[in-house]
Each structure stands twice: as structure tokens, then as C-alpha cells.
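Sharing a structure, written as C-alpha cells. Questions coming.
With one protein chain withheld, the remaining protein chains of the complex are depicted in position.
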Amino acid sequence: MSISTPGEHLTSLEELRGALRRFASDRDWDQFHSPKNLAIALSVEAAELLEHFQWIPEADSAVLNPDQHTKVREEIADVLLYLIRLADKLNIDLLAAAADKIQVNATKYPLDKARGSSKKYTEF
Amino acid sequence: MSISTPGEHLTSLEELRGALRRFASDRDWDQFHSPKNLAIALSVEAAELLEHFQWIPEADSAVLNPDQHTKVREEIADVLLYLIRLADKLNIDLLAAAADKIQVNATKYPLDKARGSSKKYTEF
Amino acid sequence: MSISTPGEHLTSLEELRGALRRFASDRDWDQFHSPKNLAIALSVEAAELLEHFQWIPEADSAVLNPDQHTKVREEIADVLLYLIRLADKLNIDLLAAAADKIQVNATKYPLDKARGSSKKYTEF
Partner (left out) sequence: MSISTPGEHLTSLEELRGALRRFASDRDWDQFHSPKNLAIALSVEAAELLEHFQWIPEADSAVLNPDQHTKVREEIADVLLYLIRLADKLNIDLLAAAADKIQVNATKYPLDKARGSSKKYTEF
């Protein structure tokens, strides 16, 4: 992820957040962007992403053809955009929240217990 | 989003990606992390996030109490972590994908047609 | 629900189950219908249903226009069809499972505590 090129447009979460603010503001869409509605939209986009994988075998899901890959890339982008927007509306720092959660998970799934097991893992 | 403090741990999507790789590798979890399974997990986490908003009025969703805010922040983190992991497995650059999608949306929702309307917007 | 007209086609869950069995068998689709895949499909359909409500105010969701109503009716049907199919594959009696769950809920949400509150209700 090329977030190392300062000055360039939209190469960080902060820049994306700013672009989404302008996008909504320019279209007078803030009225629709309650956290509740954004959480719905995020969930719907996550399902659209999942839809691309629903009938294919697990092994095939790692080797998408170019057309599938392009579509999946777009859906992944949609999920990120709504996630950035929702976090912005709730004043949540996405990177800090994720870093904190990794710490929580490290405690929750200690190496000796978690290795090779998806048992407890279902609660990740 | 404090992505401007170089040297610190986990302050960029790239660092989070690296941490998640180590996390899975250390626990021998790559066997579970097919894109199909990660897309399922992402969708499940998005629903857990949505669950916090399901019975509250739209207006209240912008003013969560501290306990709700903490839980929502954790769920948002989970969604981001799975999104980073899925994108990694599919060699997708999250920031570039999101920047491209904003361009697509700008064309799809021109200012004059989209202003104040959620009509076409339902297909965003 | 007109399940009272015996002899007519597809007027009960059992008849729908039978029709779906033939539908899948005729198309050689049982190979795709693992419970895991059906649970994914069910979740995707539930999200497509939800999509119709995502940007409309809560109050408006009770007064859909005819076009919206038709589309929502189709999505509701899709959810039921996958639910019947999944239950069939797992040998689960849908009506008995639902009747049992209502009993569980009655114990979980006693009248005196639950009245007018959506608090505990979030775990329904």
C-alpha cells in the first residue's frame, strides 16, 4: 500500500476521509449518513463482496480470474469507503482502533492454545 | 488518524497487514484464511457491528453512550482487520482500490443529478 | 397465509421443500448446496432485502410504494426458499424449531421486565 508518497492525492486513510466528506457534502448526502444507515450500508456491501465467493470452492477463492478479481476489488473498496465514513461520523481513529484490537486478540488467543485450532477461533 | 508518527508500531495499513500476517502465521491459521472464509468472517463482523444499531432510532445512532461507543469501536476494528487480511490474500492495495472507487462514484453520481437525492443513491 | 387449501400446489412448507428438492435435482445443483454455501446464500439474500430499506426513514419503511413492495416481496421469498433448503439439508423441522424458539424467548423476556424496553431486547 503506497501510503508513503506524500503530496499525492488519496494515498492515506486521512485523505480518503476528506474526499468522502467533500463527496457527501457536495451532494447534500449527510442527511442520509447517520451511523445507523452507514452500518446498514457497510453490511450490505460486505454481503455483495461475499456474494462473489458463495458458490465457488474454498480453494478456488484464492485464484480468482481477472474479471472476478476486478469486481471483488471494487466491493472491497466499497466496504472500506463506508467503514471510513462510519468511523469519521463516530470520531473513531481506524488505525488506532485496529492496533488496539490486535493487542486484545493477542491476549485472547495465546500462541500455545490457539496454534492450528479454529475452535476458540470462531470467536475472533 | 495518526499515521504520521513513523517508527511507532502499527500506525499504517501496511504495518497492520504485517502484524496480521505474523499473527496468523504464529498460530498456523493460514489454513483457515481462504478468501472465501475471510469474506464470510468480514460479513459476520459487519453484522455484529450493525447489531449495535438495530433497535435504536436513527438520530440516537450519532450519540452513542461511552459503553456503546467502545463496543462499536471494537467491531469497526474487526471489520478493518478482516478487510486488510482479505485484501492481502488477494494482492489488492486497499488505498488504491478505494481511491479508484471514489473516481468511479464521482462519475456515477454527478453533482447536478445526485444532490439531495437518495434515489439513484441506493446503488452506491 | 393460505395453507388451508389441500391439493393445491406449493401451499405449505412441505410442498415448497419438495419443489426445491426437485428444482436442485433437475439442475444437478445439489453439489453446490452444502449447508455452508446455503448459509452464505441466505445471508446474501437477507442483505439484498435489507438494501431496500437502507436509506429510507424508519417511518417510511412501513409504507412502501407498489414497486418497492414487489421487490421486497421477492427478496423475502428468496430468504424463505434458502431457509427451507438449508433446514432440509440439516434435517431440521422449521415449524417445530420456530415453535421451540418462541418458548425460549418467552422465558428469556418475561413480561414484567421486557415491557417497552429494547434494552435486553438487543439479544433477542
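Lettered A, B and C in written order, each chain numbered from 1.
Definition applied: contacts are C-beta pairs under 8 Å (C-beta built on N, C-alpha and C of every residue); 3 or more make two chains touch, one makes a residue touch a chain.
The structure displayed is predicted, hence computed values, not measured ones.
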{"item": "Chains in view touching the one left out", "value": "A, B, C"}
{"item": "Interface with the unshown chain - residue positions in chain B", "value": "32, 37, 40-41, 43-44, 46-48, 50-51, 53-55"}
{"item": "Chain A residues that touch the omitted chain in the full complex", "value": "40, 43, 51-52, 54-58, 118, 121-122"}
{"item": "Chain C residues touching the omitted chain (full complex)", "value": "1-3, 9-14, 16-17, 19-20, 23, 26-29, 31-32, 34-37, 39-43, 45-47, 49-50, 52-53, 56, 58-59, 61-62, 64, 69, 72-74, 76-81, 83-84, 86-87, 89-90, 92-102, 104-106, 109, 111, 114-116, 118, 121, 124"}
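Here is the rule we go by: only the chains that are shown with their structure count from here on.
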{"item": "Length of the line joining the C-alpha centres of chain A and chain B, rounded to whole Å", "value": "2"}
{"item": "Distance from the mean Cα position of chain C to that of chain B, given in whole angstrom", "value": "28"}
{"item": "Multi-partner residues of chain B (at least 2 other chains)", "value": "40, 43, 47, 52, 56, 58, 118, 121"}
